[in-house]
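Here it is, the structure, as structure tokens.
Only a single protein chain was left out; the remaining protein chains are all shown in position.
Here the chain labels run A and B in written order, and each chain numbers its own residues starting at 1.
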Amino acid sequence: MPSLRALLTGTRGRTAPDWTDWLTYGYLVLGLLLMFGPVVWMVMSSFKTPAALNEFPPQLLPYGQAEVNVPGYDRPLPLYRVKVADGATRTLAEVRRIGLTATMVDPAHPQDEIKVDAKDRERVRELKFAWGNYVEIFGKFAFGRYLWNSVFITVVATLITLIFNAMAAFALSKYRFTGHNVVFLMVLSTLMIPPTIILVPNFLVISQLGLLNSLWGVIWPAVATPTGVFLLRQYMLTIPDELIDAARMDNASEWRIFWRIILPLSAPALAVLAIFSVMWRWNDFLWPLIVLSRSENFTLQLALNAFQGELTTQWNYLLAMTVITLLPITAVFAFLQRYIATGIASAGVK
Amino acid sequence: MNARSLQPILALAAMAVAAGTLGAEIRVACYSDGNECAVTQDLAKRFEAQNPDVKVIIDTVPYKAIVEQLPVQLAAGEGPDIARVTDLGGLSKFYLDITPYVKDPKYWEANFGQTLKWLRPSPTDKGIYGMMTQLTVTGPFVNKTLFEQAKVPLPGPKATWDEWADATRKVAKATQTPYAMAFDRSGHRFAGAAISMGARIFDAKGNLVIDDGFRTMAKKFYDWNRDGTMPKEVWGGVGGNTYRDAFEEFANARIVLYLSGSWQISRMDKQIGRNFDWIAVPDPCGPAACTGIPGGAAFVALKRTKSPKEVGRFLDFLASEPVYAEYMARTENIPAHAGVARKGVDYKVSPAARAALDVFVADVPNLSPIAYAIQGYKYNRALFNPTAARLGQAIVGEISLDDALKRIASDIDEQVKAAQK
Partner (left out) sequence: MQAVLAPLRSVAGAAGRVALDLVDAPMRALQRVLGVPRIGWMFVGPNLVILGLFTFLPIVIDFYYALTAGVQLYPSQRPYAGLGNFATLFECRSYLDPSSCNKDLFWRAVYNTAEFALLQVGLMVLFALVTALVLNRRILGRGFWRGVFFYPVLLSPVVVALIWKWVLQRYGVLNAVLAAGGAPPVEWLTDSHWAFFWVVFVSIWAHMGFYTLILLAGLQAIPPDLYEAAEMDAASPWRRLTRITLPLLMPSLVVVLVLGLIRAVQVFDEVFVLTGGGPGSATTFIVQFIYMTGFAEAIRQYGLAAAASLVLAVSLLLLTLVQLRISRRSVAGPAGRDHA
């Protein structure tokens, strides 16, 4: 169908772009700025020193105060541009500041000390990437441990989620047992229960089961996702029943049918659910916060979220930590982004 | 493969792993104001070297976890063996009396007498439930450099809140600083100023009450926030009883006076350093007193521990004079230990921090007995939390000040009643 391609598109003109195309691209570029802009800004800000972060208006690139090594002093001294008595401007290094007076030296002649009013000096800046923000964070908390916990929870929970949800979706799409409607409704209804409201009773249940402080205490409650069941069921409804009946006539057990026919055919929907599950488990914070109280079991999100209360005034560390936390999910995204979209397309439409 | 069949197996496995460690293990949940947990970690290693049969694990957690998670865990019978807490009275039902496990209870009485009362579940109790890791006092920090730039003299030691408000307003105007003063968003900070203004906090029966003194301070505070003396966003910017400090505003020289407390000294040293001259000043006065509120965090022994003897030994170690003195020196805190306080602490700190510590230590004799009483009161959160929440609402204009005060009173009633059930 030669006209199909032309019709799937929406452009009015066949060759030259017209105003609707300009509008389209304009909208897309605006979207790009709005969606990525704040993230990029945050990443750039994470390389700034605390002093640079406190400046207003903020500079685009990270600048820090230039420092110079002056013979006779053991630490590098900050550089300032100073207006001296005769009106000229000199670049001097500051030795100390007491009250409103700063004592400066010329780096070329470190023996002469010059007293300057603190108001008359201006910082000399240079491009400085504050890698220290990132390095010190690794020193501040056990990043490797938290990463492992997050990865473990995410991978194991995703595997279990895929199996349990696929089984449930299979049951709800291909079987007509008494009460299957009720079960479906029950599963769906749990969507409407915000996790916060069952936090305390859930905590009781988990502690009675002895799963407190264990990574499994985070995994088990999270694997029966109603969205997953819904998604997979919608997809499995499109699998023709004839395939299943044929297999039954060949004396295959239901379990075999599930494993050998249904699962492979549901691969696109399973891929979508896998990606969602990875995203959900990676970003979980409230529930792990309740269950895990031993620091060696903390997840990455937990560490970030929990320490953000401590560091609200230390934006340099907070920004660096935030960037670190969003790197893995960004990588997954870049890698799998095309699957996400096609998966939702095939599973969510019906 | 059924989920139910896996769970007991997993639970058993988890328990086996946990029990695998030899000897006794005690877990300490610790939060740091500055470097308390790091220092504790260091001291714990020394304790382990002297006591090879005990393993001490320090879990450094954020303050939020102590406030929100720990009480729920303790209520469920879970949690650590020792915890560093600030809600001393509120959690007292979970504490363990370590009198039988310490070497010399009289030593504890002699050196921690006053503050041991804060940890006891009832006034007639005589047990030892933990050790104060610091004595904190609330009080203002001031940006001296701004005063110098504005050429305004610093108010003297007996200056009133109004005098400070006037002086800082002048300084702010002259130096183009956005705001004159700020309080941490905490009913605990506010209470000190209220008591100075004449609030009695407790009525004749010993229940919390909102009286004229409290109302006077509330009105002053409200006016300061509305007329631009104080930044609205500190108290009004967040909701509920969320804690928010105004440290960033002070560190960035956007306010002249900052009411906080002595636990901020090491943080000031690290973050502000020499950017400007910061000093502590004595608590401003009101008609009734020139007081702040004492307080501090304590390491408390918890009932659920399976190693009470080892808990006693570790706390004994921390409470011994040389160790406690070292602890104070390294964390730049005011000692709650009478012996250490008498001898004086050899703080290895910057001159600015030293001077600030001296000011706070000098504040201690001026503390009003009401301040001690509210700190030791079991349900003091019932006063502090609604104060922050409701005054915050009034400041942003959501409710009137009168309504806010009425609501504070009714919130206190509701919470105290609920807590007593």
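Basically, a residue touches a chain if its C-beta (ideal position, glycine included) is under 8 Å from a C-beta of that chain, and two chains touch if they have at least 3 such contacts.
This is a predicted model, so every value here is computed, not measured.
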*Residue among B:Val238, B:Ala341, B:Ala355 or B:Ala409 touching the omitted chain*: B:Val238
*Among A:Leu61, A:Val135, A:Leu191 or A:Leu237, which residue is in contact with the omitted chain in the full complex?*
A:Leu191
*Which listed residue (A:Ala168, A:Leu212, A:Ala269 or A:Leu292) would be found touching the missing chain in the intact complex?*
A:Ala168
*Footprint left on subunit A by the chain that the document does not show*: 3-4, 7-12, 20-21, 24-25, 27-28, 31-32, 34-36, 38-39, 41-42, 45, 54-58, 163-165, 167-168, 170-172, 174-177, 180, 183, 186-187, 189-194, 196-202, 204-205, 209, 220-221, 223-224, 229, 248, 253-256, 258-260, 279, 282-283, 285-286, 301, 304-305, 308, 315, 318-319, 322, 325-326, 329-330, 332-333, 337-338, 340-341, 344-346, 348-349
_Residue ranges of subunit B at the interface with the undisplayed chain_ = 1-4, 67-68, 71-72, 75-76, 87, 90, 232-233, 236-242, 244, 379, 381-382, 385, 392-393, 395-399, 403, 407, 415-416, 418-419, 421
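Assume only the chains that are shown with their structure count from here on.
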_Considering only the defined contacts, which subunit B positions touch subunit A in the complex?_
3, 7, 10-11, 14-15, 27, 29, 59-65, 69-70, 72-73, 76-80, 145, 148-149, 244-245, 247-248, 251-252, 271, 274, 277
_Contacting residues of subunit A [partner subunit B, same complex]_ = 50, 54, 96-97, 99-100, 164, 200, 203-204, 207, 209-214, 216, 220, 289-290, 293-295, 306-307, 309-310, 312-314
